[in-house]
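Here the complex is missing a single protein chain, while all its other protein chains stay put.
A, B and C label the chains in the order they appear, each numbered from 1.
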Amino acid sequence: MYHKKKECVAMLLAGGQGSRLMVLTEDTAKPAVPFGGKYRIIDFPLSNCVNSGIDTVGILTQYQPLELNDYIGNGGPWGLTSNFGGAHILPPYSKSKNSEWYKGTANAIYQNMSFIERYDPEYILILSGDHVYKMDYSKMLEYHKAKKAECTIAVLDVPIEEASRFGIMNLNKDGSIYEFEEKPKVPKSTKASMGIYIFNWKILKKYLIEDEEDKKSSKDFGKNVIPHLLGDGRKMFAYLFEGYWKDVGTIDSLWQSNMDLLNPDSGLNLEDPTFKIYARNYANPSSFVCKGSLIENSFVAEGCTVNGNIINSIISTGCYIEKGTQIENSVIMPNTRIEEGSLIKYAIVGEEATISNNSKVGDDPEGYSNSDWGIAVVGKGKTVDPDTVVKVKEVI
Amino acid sequence: MYHKKKECVAMLLAGGQGSRLMVLTEDTAKPAVPFGGKYRIIDFPLSNCVNSGIDTVGILTQYQPLELNDYIGNGGPWGLTSNFGGAHILPPYSKSKNSEWYKGTANAIYQNMSFIERYDPEYILILSGDHVYKMDYSKMLEYHKAKKAECTIAVLDVPIEEASRFGIMNLNKDGSIYEFEEKPKVPKSTKASMGIYIFNWKILKKYLIEDEEDKKSSKDFGKNVIPHLLGDGRKMFAYLFEGYWKDVGTIDSLWQSNMDLLNPDSGLNLEDPTFKIYARNYANPSSFVCKGSLIENSFVAEGCTVNGNIINSIISTGCYIEKGTQIENSVIMPNTRIEEGSLIKYAIVGEEATISNNSKVGDDPEGYSNSDWGIAVVGKGKTVDPDTVVKVKEVI
Amino acid sequence: MNMAGVIFSNLFDEYFGVLTKNRTVASLPFGGRYRFIDFILSNMSNSNVTNVGIITKYNYNSLMDHLESTSEWDFNRKNGGVFILPPFSTGITTLYHGKLEALFSAIEFLEKLTQEYVVLSDSTVLCNIDYEDALDTHLKSGKDLTVITHRVPSNCSKKYALLIKADDNKNVTDLIVDYPAMEDGELAGMGMYIMERVQLITAIKDAIAKGRHHLEKDFFQKEFNEGKIGVNYYEFRGSVLCNTNISSYYDNNLRLITDEKLKRDLFDARRPIFTKIRDEVPTYYGKGAQPDNCLIADGCRIFGSLYNSVLFREVKIGSGAIVKNSIIMQGSEIGEGCVIENAILDKNVTITPGVKLTGARNAPIIIEKGEIV
Partner (left out) sequence: MNMAGVIFSNLFDEYFGVLTKNRTVASLPFGGRYRFIDFILSNMSNSNVTNVGIITKYNYNSLMDHLESTSEWDFNRKNGGVFILPPFSTGITTLYHGKLEALFSAIEFLEKLTQEYVVLSDSTVLCNIDYEDALDTHLKSGKDLTVITHRVPSNCSKKYALLIKADDNKNVTDLIVDYPAMEDGELAGMGMYIMERVQLITAIKDAIAKGRHHLEKDFFQKEFNEGKIGVNYYEFRGSVLCNTNISSYYDNNLRLITDEKLKRDLFDARRPIFTKIRDEVPTYYGKGAQPDNCLIADGCRIFGSLYNSVLFREVKIGSGAIVKNSIIMQGSEIGEGCVIENAILDKNVTITPGVKLTGARNAPIIIEKGEIV
């Protein structure tokens, strides 16, 4: 079978269950969680690839991949339909002699080495499916080549007080990495790993094979492969990314990242026509905004009927919002129905949920202690009965 | 997510390792085995679907699916790229609570019920990936509807002396099935099941769920589901298919079916422009036939260089056949190299194999006893050294 | 399905003035994110009409651009697709004398088809129709021609290309060409016809040979009157939007805002209307946005007041601007403090800050594509 040689192939780790997103991922893989009105999280790494000229992406799935498979389809929405590349879903599979689920991020790549080798790539780009950011990977690759590195890790400058929540890279003056510390108590640097790696494929292959043979390894990039390369004194560099980046693995961060869309100073701007974020489209008609609606500092996607007051919120495709409703500082996911008289504040309402008449979901932080207050969440497909109160921090 | 309702969805069981095809399927699923110069076996059920107006096909894979996935790609070669249907590879996957490989044909469909339900189909067509035949399934579906059947099984009239090798349907006068016997010693009928079923989806779903709960069941259509429906007195009909059909699950039948292409009386004709068999195309140039070549009653696909004598044989895409070679009654699979002075008779030469100078592979049946003679096979990617003899029946 | 489709893209261009100066009537923008052709093609796609020819003569660059990939309408198939049929004669850019002449330029397409039946459709009548159902009716009737009709709304004195008179047993008694509907609930043709393919080809060739050009008059009416063809009608009961000139085009756009039944009928979620995907962001409503009874597509940025208007994709409304009873097409930008009333702004129009434009409700002011006012 003819395969075109590719300079760089991307492997996107999209297997995570995302258990900290709770009711939002009960039957959805985390990368398929809706974001920003019309997107899903996986749209970000996929669109980044396309905009970086990378047309071959392996998507490693394991947990509940059906919806994700359905969403990716033939890769058409992202233009990832190359005859000699494109988007490929790579679930675990049964081999002649043995069959196994992915045991860790490194093992997932290991099991798909033959997929990668089809394209005979020089470089391999490892991505994860749960970050919101716009990044031109081709610039990182240029840096990797210029530094003659064997592995380049994208890093972000984080405030020193937050550094102990991240995997921290300690760097030499030339940008090379001499140490990697996972969540250090006393961080020596503010350069946090974004979980984005470029490897020379030949090097990575060697380490993946060795890691696979190591019985004690947990087959993880961060825990095993990266430290192993470092220990061997491989040429590893940090590539400093300057721009918006957020791990949306928790309810709070998912909500915050949506809110960042509404803040012109956040650095998250999806409107640049030269770097579009692509998404699957659902043939919804234009949105209808009824008489007497108020919409302020909010995004409303297509296919909605809006008949209430929307402030500082994200209303996703296909929502039906009845009159007398008030939605503030909230994320309303696709195809949701908000019935008359409902009040929604500081909340995430999952896809296809229904908030029945005169219900109240969430509340302002005022009047609560820091530890008592939090985002209220209504799960995917859930119904909140009429006249019900979903309290702050509550998850149903 | 919007899904178009489909009258009928096809589920293609393509998981088999095909161990009886031995070296030809060592790292290939059986449906990906080459056939007829430019096809693979799975092209037949896929093209049948397209030509029958069925645009939604789930392809259930398990064993070594990588090459099959690669071959199917986005379904483009078969036009199975509908936004609301198309070809979908369905491997086993991990769920929230448990993960399991497919335990049998019925379990494979059971595990993918949510895929099927997306399309809300009235009917479900169950196919297997190892038969060579051209069939308009829409006619079978019309018959199913006309009979108001709950399950229709395609049958073939086989010679009575061969009937005990098949699953035999015993029929009432109206075509309804009253009994199913797997390989009966004393067959009562000559109507052999082709492994092609149409079910009313609601009925099948009920039986799949029941079968899954039955601890003793081996989760197989032929062994469990069909007998269970029969036992319950469901309305089951046999649809008589008249035309070419062959299970190519053994070396002999695979060879014979290829030879049938060369026999105008076999009933296997791929040239009907209104019922094309589609295949993935590899951008090979036209074939070049050199001075002094003889080609008789043979098919030569594109991208070949032919410089020998070819009689009653199939030469697949991308083969390089040097001068002084003689190929008779053989199947040469894609991208094979046959070097000078080689003699190949009654053989299958696997993809990318090399037959070195002056080798001899296989022989005429004359001079052998029936039990001693058989097709010689050179496995995929194998090299036969110069001046070597691969004997009749030998498999290397 | 056993029926192919043929769409006339250039007919009636002359009735839409500057709006069709550089595009076919089929590519007229409509309803915030669509073009006329989207409705026709989506109906065919949703009805499993998989082979469609679009007859074009000139100005079809925008149509080709819109249909660049037909995958949005789900026409990427092995045994089908959408085929743009430019005139095979080069150089002649005059209007067709009639549909028969237009069809004659599609004769090669028609002859290559394998489907037994063909549905013909204009590009100006918008609805959400199931052609499978219409074909069933046609087959059951046993007639040569099925005219797809709807009941004329009350107070309508529009001229119709074809009116059908039928008796109580639904037998067609008369075909009336180019005549205004005289009474409520009369059966008016929607410019959609079903015929057997081979019979249609023969009729086209025959008519052209005899110098006849008018499909409805020279073929349908004539042959019906002579007893040569039997005519059946299919009564479509959903909402129908007839666009016959700029005024009805303007009204029909605004009707999408107010007419609930129309919206339900036209945007039936089981039979979606597809269009070209442009990957815009959702629409942003900033401080000062006051949308009131509007249809608003994706990718807009709104800081002003909007009343009873249709905004296409990527429109920008500056703060303090007021837009009333207007249609603002894709990419147009209305500066701060502008007042726009009863207007149609074609694509990529720029209204500089403070400008006031007011048309009449029955004669909206039109700003041509790309103009800066």
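We take it that contacts are C-beta pairs under 8 Å (C-beta built on N, C-alpha and C of every residue); 3 or more make two chains touch, one makes a residue touch a chain.
Every value quoted in this text rests on a predicted model; they were computed, and no experiment measured them.
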Among the chains in view, which touch the chain not shown?
A, B, C
Looking at B:Ser138, B:Ser218, B:Gln256 or B:Ser293, which residue reaches the missing chain?
B:Ser293
For the full complex, which residue in B:Phe84, B:Tyr197, B:Tyr278 or B:Tyr346 touches the chain that was left out?
B:Tyr278
Note that subunit A touches the chain not displayed via residues 2, 4-5, 50-51, 53, 55, 78-84, 274, 278
Interface residues of subunit B (partner: the chain not displayed):
36-38, 76-77, 270-271, 276-279, 281-302, 310, 314-317
Provide the residue numbers of subunit C that touch the chain removed from this figure.
58-59, 61, 64, 68-69, 76, 78, 81, 83-84, 86, 88, 90-91, 93, 279
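As a working rule, only the chains that are shown with their structure count from here on.
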Taking each chain's centre as the average of its Cα atoms, which is closest to the average over all protein Cα atoms shown?
A
Dist(centroid_CA(subunit B), centroid_CA(subunit C)) in Å evaluates to 46
Going through subunit A residue by residue, note those that touch at least 2 other chains and give them in order.
76, 282-283
Listing for subunit C: what residues touch at least two other chains?
71, 272
